[in-house]
Structures are given as structure tokens and as C-alpha cells.
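With one protein chain held back, the other chains of the complex are shown just where they sit.
Now for subunit A:
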Amino acid sequence: MKKIFFSLILMMATMQLFAQDNGVEMADSLRSNGKIYVVVICIVIILVGLLAYLFSIDKRLKKIEKENHINK
């Protein structure tokens, strides 16, 4: 059982090697410096802000609909 398990793990490790190393340049340094997270945080803040704004518009609209007796 143990042998099979280990050989499976080793096979998976080699699969990773085949998939990754083909010499195409990617933003690896940005990732290793950890600076990609800054970009992710900024984008998430913008998205959360815009979506919260959409929710607040939706809420206000619901109030106006109630005042105008538009039943949904």
C-alpha cells in the first residue's frame, strides 16, 4: 500500500514538472515578491465598493417602489 502511495506521489510530482517548465516567461518574480497580492487587494476593494453601491441603489429603489405602490 505504502509503495503504491509513494509511487503515485512521485508520478504526480513529475507531472507538475512537465507542466511548469517550458521556458515561457510569466510574472514569477511579481508572485515571489508577494506584490501580486497588492493588485488583488486593490481589485477586490474596487469590486466590493461597486457591488455595495449597487446593493444600496437596489435598496433605495425598493423604498421608492413602496412609496409608488408598485407591488412586486
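Here, contacts are C-beta pairs under 8 Å (C-beta built on N, C-alpha and C of every residue); 3 or more make two chains touch, one makes a residue touch a chain; residues count from 1.
Basically, contacts and distances are computed from a predicted model.
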item: Hidden subunit of the complex - UniProt protein name among "FtsW/RodA/SpoVE family cell cycle protein", "ABC-type dipeptide transporter", "Ribose transport system ATP-binding protein" or "Heme exporter protein C"; value: "Heme exporter protein C"
item: Residues of subunit A in contact with the chain not shown; value: 19-20, 22, 24-27, 36, 39-40, 43-44, 47-48, 51, 54-55, 57-58, 61, 64-65, 68, 70, 72
